[in-house]
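Apart from one protein chain that is not included, each protein chain of the complex appears where it belongs.
Letters A, B and C mark the chains in the order given here, with residues in each chain numbered from 1 onward.
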Amino acid sequence: MSNFDWPIRVYYEDTDSGGVVYHANYLNFMERARTEWLRSLGFEQDELIVQHQCIFAVHSMQLNFRHPARFNDAIIVSSHIVNVSGASFTFKQKIVRDDELLCEATVKVACLDSNRFRPKSIPSFILTEIQGEC
Amino acid sequence: MSNFDWPIRVYYEDTDSGGVVYHANYLNFMERARTEWLRSLGFEQDELIVQHQCIFAVHSMQLNFRHPARFNDAIIVSSHIVNVSGASFTFKQKIVRDDELLCEATVKVACLDSNRFRPKSIPSFILTEIQGEC
Amino acid sequence: MSNFDWPIRVYYEDTDSGGVVYHANYLNFMERARTEWLRSLGFEQDELIVQHQCIFAVHSMQLNFRHPARFNDAIIVSSHIVNVSGASFTFKQKIVRDDELLCEATVKVACLDSNRFRPKSIPSFILTEIQGEC
Partner (left out) sequence: MSNFDWPIRVYYEDTDSGGVVYHANYLNFMERARTEWLRSLGFEQDELIVQHQCIFAVHSMQLNFRHPARFNDAIIVSSHIVNVSGASFTFKQKIVRDDELLCEATVKVACLDSNRFRPKSIPSFILTEIQGEC
């Protein structure tokens, strides 16, 4: 099981008037990390749409917000795969600042047909790579 | 148990290049609905911060994305309280378009001290109103 | 020359840790108002794409930020057309809270082919309506 770390800087756009990162924006950070994880495996999602009519969409997620991130924080999104099936895969993702856990999530991502938004099998050359990450 | 419906229009800002609403933006919609629910009970959150140092923050949530919303859709966020404790309360929220369920969530909201972001008791005059909604 | 007013509520998502609306989000508010203005004339942009391969995109804008809007503010976006050509039209838009001007903009919107993102003529049945608004 391998872990993928992606560093992110918190900018004004990410915060709200409570003085902290707006809760929905952690989901953006987690998707950036999943996108970069796919890229690190050699998969560009724009090419997957054009060549394989395959788009990855969040099916469901469980989120726990522990401590807030703030403007200018340097945070890390840490991701690893915990489950893979033929049409979906599940991540554990943690957002940390130094050694402090800020937010954690379990995220199930489904493979969809990019035209019809219906479930479809993950192309086998991708599935093989993802299974190697478990 | 009373239900609170809040209508929302989907604009370009809410969508992504997959042609559908970007998943994190459903959380924005759900927070707008919770804000309007509080307003409907007579509570303005800017006043609660100033007068009671009380801010409501999402503690945890479980999300299921069923079908995508699209640009220009008229959707409804339907919310009701399912649990209340002295320092938090839990909503069930559904986003629907006509009779179709697009997204559903269980959202636990905690009362925090607005300066220190630590848990604090919900002021009793608010707690009474929220309990009346269960 | 007719004026189109669209009311908007400021939510947490719109603000930043400076305690005010994040500057880029005023552009979202202005686009919501332009979308509703088009709808008020009878034009749904999702249908214009499908039926006429016509999408409206911002070509250029001049923005002046005068005073900040804050969380929970009820603001109004006031829009009117100041110029129309065969392939673009220009708005003056103001964002006000009560009688206070918060932000003003001149926004030139171009008609583009929705597939190729190249300029194209505004369909005549739309152009006639827009010219009537000048």
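By definition in this document, a residue touches a chain if its C-beta (ideal position, glycine included) is under 8 Å from a C-beta of that chain, and two chains touch if they have at least 3 such contacts.
None of the values given here were measured: they were computed from a predicted structure.
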Filtering C:I55, C:A87 or C:L127 for touch with the omitted chain leaves C:I55
The one residue from B:N3, B:S17 or B:N83 touching the chain left out of view is B:S17
Considering the whole complex, which of C:N3, C:N64, C:N83 or C:T128 touches the chain not shown?
-> C:N64
For chain C, enumerate the residues touching the unshown chain of the complex.
-> 18, 20, 23-25, 27-28, 31, 55, 57-65, 67-68, 114, 117
In the whole complex, what residues of chain B lie against the chain that is missing from view?
-> 12-13, 15-20, 22, 24, 70-71
Chain A residues touching the chain left out here are 9, 11-13, 28, 31-32, 35, 44-46, 70-72
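Operating definition for what follows: only the chains that are shown with their structure count from here on.
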Cα centre of chain A to Cα centre of chain B, whole Å, reads 23
CA centroids of chain B and chain C: separation to the nearest Å works out as 27
Which residues of chain A are in contact with two or more other chains?
-> 18, 20, 24
